[in-house]
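The complex is shown incomplete by one protein chain, all other protein chains being positioned as in the whole.
What follows is chain A.
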Amino acid sequence: MTVPTKIAARGPADDAMPDALAAPERPRRMRSRRVALALAGATILTLAACEDKKVDAEAFPDLESCLAAAKKDSLFFTADDCNKAFADAKKNWEETAPRYDSKAVCEEQHGVGNCGGDPVAQPGGGFSFMPLFMGYMLGSMLGRGGGVFSQPMIRNSANGYTTPNGDQSFASNRGTGKVAPSTFNRAPATIGKAPMSAAQVRQRGGFGSSATRGTGVTRSTGGARSYGG
């Protein structure tokens, strides 16, 4: 995200004057030529809502449709990318798609008919269920120095499609669009672990208790003590 120009300010007196005409300067100028002036204050949204730059993405239900598309010109991927991304996405699906201890729970999350058995044996010999591999999405990370990235797609309970961590949903597993680069962040591994619910973050709030403070007063309202100094 670029810095909005309205927050940058310049000193009018200094920069308008060509150097040759400027009054004799002190040996050193000690201050910035520009600063960021505006604060968002209590409305923390400017930072929080600052979205990542979007990247080009294209989804395919299978390898064949990707290879067919790659024959066209001016796409960000080639047939080789299709093959590699497909293999990556399959592997990624196997390692990161959610696992459930019953088909019913899985279908509750991903829709009836969209789940199957786990192809990988559980460590204790148990059996779990996973949403089916429903295709894959390619993303152009070229501008970010990364080449072509991929994610497997699975169904969600709302008749749409998601990536394994479920935080991005799409109406279809076919088509092009712009998505946040974080779409291609790998979800946490589920392989070899006990079947779980969809929760990715297992615990929050482990920072902020100010352990070195004596009184243990809760900080929750305005006027709270600064953490800084």
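The criterion applied here is as follows: a contact is a pair of C-beta atoms (placed from the backbone, for glycine too) under 8 Å apart; a residue touches a chain by one contact, two chains touch by 3 or more; residues count from 1.
Quick note on the criterion: contacts and distances are computed from a predicted model.
Per the UniProt record, the absent chain's protein name among "Nitrate reductase delta subunit", "Glutathionylspermidine synthase family protein", "Branched-chain amino acid ABC transporter permease" or "Penicillin-binding protein 2" is "Glutathionylspermidine synthase family protein". Residue in contact with the omitted chain (choice from A:92, A:114, A:140 or A:165): A:165.
Touching the omitted chain from chain A are residues 1-3, 7, 9, 11-13, 23, 26-42, 44, 46-48, 50, 52, 144-145, 165, 167, 182, 185, 188-190, 193, 196, 200-215, 219-229.
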